[in-house]
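Handing you this structure, nothing more for now.
Removed from the display is one protein chain of the complex; every other protein chain stays in position.
Presenting chain A:
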């Protein structure tokens, strides 16, 4: 793999420095209307950017103290985190907060400076969002259910060492009910298989220690069929390829041990062709606008593909392997 990558033409190399600069610039674009319109994603964005930087081997490219201060400034009394100060608490931003604090090794800061009793407060916010009858999780007090939230809950709680606060068996039952005959999973029972939802279900089953429930052969087939055209991956049958599925599809294949069921070199080439060679950052497809979401999931995808010079990423948590090892031991 590494030899093949080295043989690629020069314009198809990963332009690490430019990506680092691009990510560093994201919080300085305050004269950009889009910056204000996307405040509801600030904490998620910080997680995406920081993860990309860690995988690129530049973990210190964002100031640690400011990062921790910002994360803690998003917390509510109930323990949950909003996307930014003044935004309501939500599962998605709470999970991002926990992941960021894990990455910068700051659970002690959460314990000391977080609301209420630190970790436990965050844990109880997340646990309260579980529907004890069905095992599902809501995104917030208004009650939308989705396997994304279930995965997020298991992800954050296991990092915090608080998985016992929820009914994991019920959660697993719910995931089993989301399975389709093609081996994939949807956003809920009855929903068609979708690569990103598959990632959440397979990763949640991994955390719960129940990968035995996965129909590995059928799922592997479905996932490998996501590779189309010039080598990019799509999220559902008969959809266009998109660089972010480099993560959702590939991490799922990794968790079931089937990454060799797709063509690595053409996927690497596709991802690299989505880079903005001038400004840094990675887009969904070649020539499109870049954003931090496609940037991180392209880079973590490249890491799974063994692209040279990248730090290894954990397929279940979407965090640097070193972080997961440090936190979970």
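Simple rule for what comes next: a contact is a pair of C-beta atoms (placed from the backbone, for glycine too) under 8 Å apart; a residue touches a chain by one contact, two chains touch by 3 or more; residues count from 1.
Everything that follows uses one rule, which is that contacts and distances are computed from a predicted model.
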UniProt protein name of the chain not shown, from "Translation initiation factor eIF2B subunit delta", "very-long-chain enoyl-CoA reductase", "Protein LTO1 homolog" or "Geranylgeranyl transferase type-2 subunit alpha": "Geranylgeranyl transferase type-2 subunit alpha"
Contact with the hidden chain (one of A:20, A:41, A:157 or A:271): A:41
Residue numbers in chain A that touch the chain omitted from display: 31-34, 36-41, 45, 82-83, 86-88, 90, 129, 131, 133-134, 138, 140-144, 180-182, 187-188, 190-194, 215-218, 220-221, 224-225, 227, 231, 236-240, 242, 258, 260-263, 266, 276, 279, 283-285, 287-294
